[in-house]
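Dropping the structure in here first, questions after.
The complex is shown incomplete by one protein chain, all other protein chains being positioned as in the whole.
Every chain is named by a letter (A and B) in the order it is written, and numbering of its residues begins at 1.
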Amino acid sequence: MRVKVLLSVLLALAVAAGPLAAVAPAQDKSIFIPLLVYRTGPYAPSGIPIANGASDYFNLVNERDGGVNGVKIAYEECETQYDTKQGVECYERLKSRSPVLVNPYSTGITYQLIPKAPGDKVVIHSMGYGMTASADGRWFPWVFNFPMTYWSQASAFVKYVGQQEGGVEKLKGKKIAHIYHNSPYGREANPTLEELARKYGFELTLLAVDHPGQEQGATWLQVRRINPNWIFISGWGVMNQVAVKEAASKGFPMDHVIGNWWTGTEADVVPAADGAKGYKSMTFHAPGANFKVHQDILKHVYDKGKGAARREAVGEVLYNRMAINTMLNVEAIRTAMTKYGNKPLTGEQVRWGFENLNLTEKRLEELGMKGMMRPLRVTCENHEGNGLALVQQWDGKKWTIVSDWIEPIREVVRPKLEAAAVEEAKKLSYTMRDCAKEK
Amino acid sequence: MDVLYGLVTPFRDIAGSPAFFVEVLIGGVAAGLMYSLVALGFVLIFKASGVFNFAQGVMVLFAALTLVGLMERGVPVVLALGLTVLVMILLAFAIERVVLRPLVNQEHIILFMATIGLTFFLEGFGEMLWGSNVKRLDVGIPDESFMVAGVLVNRLELTAALTAAILVAVLAVFFHGTRIGRALRAVADDHEAALSIGIPLKTIWVIVWSVAGGVAIVAGIMWGAKSGVQFSLSLIALKSLPVLILGGFTSVPGAIAGGLIIGVGEKIGEVYWGPLVGGAIENWFAYGLALVFLLFRPQGLFGEKIIERV
Partner (left out) sequence: MIYRTAGQFKTTYASDQAIFPIVQDRVVVTLALVAAFVVPPALASEYWLQAVLIPLLVYALAAIGLNLLTGYAGQLSLGTGGFMAVGAYSAFKLSTAFPHLDIVAVFLLAGLVAAGVGLLFGIPSLRIKGFYLAVATLAAQFFLIWLFNKVAWFVNYAPSGTITAPDREVLGVLVTGPNATSGARYVMALAFVAIFGLVAKNLVRGRLGRAWMAIRDRDIAAEIIGIRPLRTKLLAFGISSFYCGVAGAELVFLYLGSAETLAFDVNQSFLVLFMVIIGGLGSILGSFLGAAFIVLVPIFLTNAPHWLGLNMSVALQKHIELMIFGGLIIFFLIVEPHGLARLWQITKEKLRLWPFPH
């Protein structure tokens, strides 16, 4: 019985002491960036290359250049398991170290952080995910989703299909199926696709797959019945692998199956193996480790034993995506330093840097990323930037680029996006700012 | 009128394309048997020890991870399979010693909670040992489809269905034809009576959990071949719950029958009626279906009759 008493006392102490343990380490002369990662749990296959790309690029900047203009980047990983509540816990814990920006890397966590951003003075960079409407910088000054949004992606997909069919006018009467994760994320592309279906006259079928998506028998039976010309997949987690596998085993021509940019990674084609050959996906950057930046990473980070990944994993699709993401973070900070000086900056100063980011071809070449991504310009109004899309294809061993840069159909996307921004901002009782006064 | 029309058109669709309907049926049977594979593990353990084993899903993951992890390290398939079986038996021993024995005679819900603790432990342990990446499980069955009389049949699904059928047959023989099987049934009937005639309860538990571990390996292989071996494998337990409840917690044939009903039911529901309400109804439809059956047979289709006394 004594044991039980002791135990309850111990438990009470442990529980009470738990959050106390979150002591903030001493601040030094650096810029702090929290990394909300998911190296475990159901989404780890995507989370691992993402986390590795971030920590490798920050290490590269610190090791090769001695930081950004001499100011080191400090980062700390916090495991979220892609779970919103754990993400909030991580964010609140790391907030004590006064971060300037955060890359949530989860739709759920992004939505959590958007309302907090103006109060906490932390820039949110949700690169190619999160809230599409936040691309309107007049309503959402603290949120950036350049280089592209889901809606732009969907329009680029339609444009690509049009090219393959020999012109968008040939889309008339064609059948396109959208297989999507039954969540706000998965549905993002639907309004754009519906609008374009009206415009170009193709027949659109929307097929929802419920979370987590291990069993998609019914969905692919419906695909069999409709027999679409093209399939677009917006999946996440295990849904991706099963969808690619199902498409392959049902004998659907794989080069007519196109995933969105979260549905086209090395992990997604693993179970289907050879069957996945020919499978395509959207992207906004090149895969592979053949760029100068990768040599730099291997030389300055991996040769010093500070690499996060296996050497072979450098250059995977999501690794590159996160390396670019961190590069954009760093360049935004560098931009801010041109105005505020080479010292640790505040969130507000970094926000200015994001808003005035102008990444030129020349700068990309200096960074060793020429051809890996496109020059990018962000403005006060346009937080999506002027990004272009690509299509990549799995050749059985690696992803390769098979298209030119595709311009989204901005005249369709942008007005809808601005209308959505008004809606979303209303929920948060934001007011529109006047960008003309912001120079 | 629209609603009525919507409810009726699917029947016209079915009549209009019988070949496709057969394909839906086959898809349903295949999916259902895959659910049964997981449900079988639950049934075995519940039958012999009265534990609703929440950890069955994670045991499937753990078995598959171990198998693939060993194969990735260059262990030949047969040896890897043997080692995995060994690991699952060891696990059964450990569970009996650490979890079941101290909790003997506790209420169902407490044992259920203990298996939840086990779930957390195995999730962490499995991933720590073998990593969180997706791993390919190549079982040597080409995943391709062929046409039989205008109906598309998938070879992997066919194999899975056959495996499930064989597994049930083997388990049935095991339960009814062997000494241990008879002892198992005796334990299931009455713990105390079994003990009093000299059946070693602890050994029986280890055997049952080992067999459930074996079933988990088979389920892990079949599901792993489909989606790759990754953390999400542990979530399939949720898909097998309606099967389990519909079939009855204590019946091996019930798990199969439940699987078939749920599998075929949800596929027909989703393919023909799903589009009317926007799709993705599979999950709740399966539970709804199970619920309808339960309202008529509250103990599941093949479950033991619940006799209530005051």
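Rule of thumb we're sticking to: a contact is a pair of C-beta atoms (placed from the backbone, for glycine too) under 8 Å apart; a residue touches a chain by one contact, two chains touch by 3 or more.
Everything numeric here is computed off the predicted structure, so don't read it as measured data.
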Neighbouring shown chains of the undisplayed chain, as defined at the top: A, B
Options A:Asp210, A:Glu246 or A:Glu316, residue touching the unrepresented chain: A:Asp210
Contact set of chain B toward the excluded chain (per top definition): 52, 98-99, 102-103, 106-110, 112-114, 116-125, 127-128, 132, 238, 241-242, 245-246, 249, 277-278, 280-281, 283-284, 287-288, 290-291, 294-295, 298-300, 306, 308-310
Chain A residues touching the omitted chain (full complex): 1, 3-5, 7-9, 11, 14-15, 17-19, 21-23, 37, 39-41, 44, 77-79, 81, 84-85, 88-89, 92-93, 95-96, 107-108, 111-112, 114-116, 118-119, 131-133, 182-184, 187, 191, 210-211, 420, 423-424, 427-429
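Everything below uses one rule, namely that only the chains that are shown with their structure count from here on.
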Footprint of chain B on chain A - complex, ascending: 39-42, 44-45, 47-48, 182, 206-210, 212, 214-215, 217-219, 221-222, 224-225, 237-238, 241-242, 245, 248-251, 267, 270-273, 275
Residues of chain B touching chain A in the complex: 17, 20, 23-24, 27-28, 30-31, 34, 127, 132-138, 143-145, 152, 154, 156, 223, 225-228, 230-232, 235-236, 239, 266-267, 270-271, 274-275, 278-280, 282-283
